[in-house]
Each structure stands twice: as C-alpha cells, then as structure tokens.
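Next up is a structure, given as structure tokens.
Only a single protein chain was left out; the remaining protein chains are all shown in position.
Showing chain A:
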C-alpha cells in the first residue's frame, strides 16, 4: 500500500508538477491530498493511465472538519478493477461556513458518472458546491429544505410547511 501510493504520487508529480498532491500517511489507509484546481485532471489521468486504471469510484464523502478548523474535506475512494488497487484522494477547501458562500470543489461527474448522485448527496447534506456538475439539485431532502444537516453547526428549523420537526 505504501509503495503503491508513492508510485502514484511520483506519477502525478511527473505529469502536473510538485504542487499537485501530498501524501498523508497517518492512519491505516494512506491518502493523497490533491490540489482542488487539478482534481478532475488528476482523476482522469488515474482512470485512464495504463498503470493505474482506477475505473471504479466507490464512494465520495464530504467531511466537516469542525468549526475551529474552518475547512471542509471531500474524500474520494477509488478502486481499480483490473489491478485490484484501492486509493484514497482528499481535497481540502477552506470555508467560512456562510450559507451564501459554500465550499466549492470541481465536479468529477465527467470522469465517473456515479459521482453525479454522490455529489448531489454531498451538496444536499453537507453543503459542498460542485462546479461543473450537470444537475446539482438536492437528492435526499426536499428541494426547499433549509440548511445542510450534516454540518456540525446545523440547527434545524422548528417547522417545515406547518409540520413540527424539532
């Protein structure tokens, strides 16, 4: 696992330059922290490169890093069916938590179609905006719901269309 991630890191640096990604290897699964601006290009390269073929996007998770941290993290879990590799990509975006200024990450729904619904879910529950997404509507909650429930500072409204929800 360690070896795979350094190989992929070297591959990305050769293609995009030094600033593209850093390795984070604190836990059981090391991850690559990717520059948000380069994310779609990185994903496309990892999907199509003959040494990686990360053709399967398992999961996209949006994480609220906490009120003090002032950042949101979006985590991408990739799998390569031909090689049986797994890889974790992370994108960290600073944000001030205002509801009219959502953290913004480029969409990867052009790379994997399954990202479409996952990004809608992250937008719906965590309030992360995905630039270039073809259809970024709320998916699980009603379209007139207020706020983003998985945020640490979320406070639910008292009423929704005359129904007490608290």
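One rule holds for everything that comes next: contacts are C-beta pairs under 8 Å (C-beta built on N, C-alpha and C of every residue); 3 or more make two chains touch, one makes a residue touch a chain; residues count from 1.
The definition used in the following text is that contacts and distances are computed from a predicted model.
Taking the options "Cbb3-type cytochrome c oxidase subunit", "NADH-quinone oxidoreductase subunit D", "GerAB/ArcD/ProY family transporter" or "AAA family ATPase" in turn, only "NADH-quinone oxidoreductase subunit D" matches the UniProt protein name of the chain that is not displayed. Interface note for the absent chain: among A:37, A:67 or A:159, the touching residue is A:159.
Taking the complete complex into account, residues 26-29, 31, 55-59, 61, 63-64, 66, 75, 77, 81, 84, 86, 88, 99-100, 102, 112-114, 116-117, 123, 125, 129, 133, 135-143, 146-147, 149-150, 155, 157-159 of chain A touch the chain not shown.
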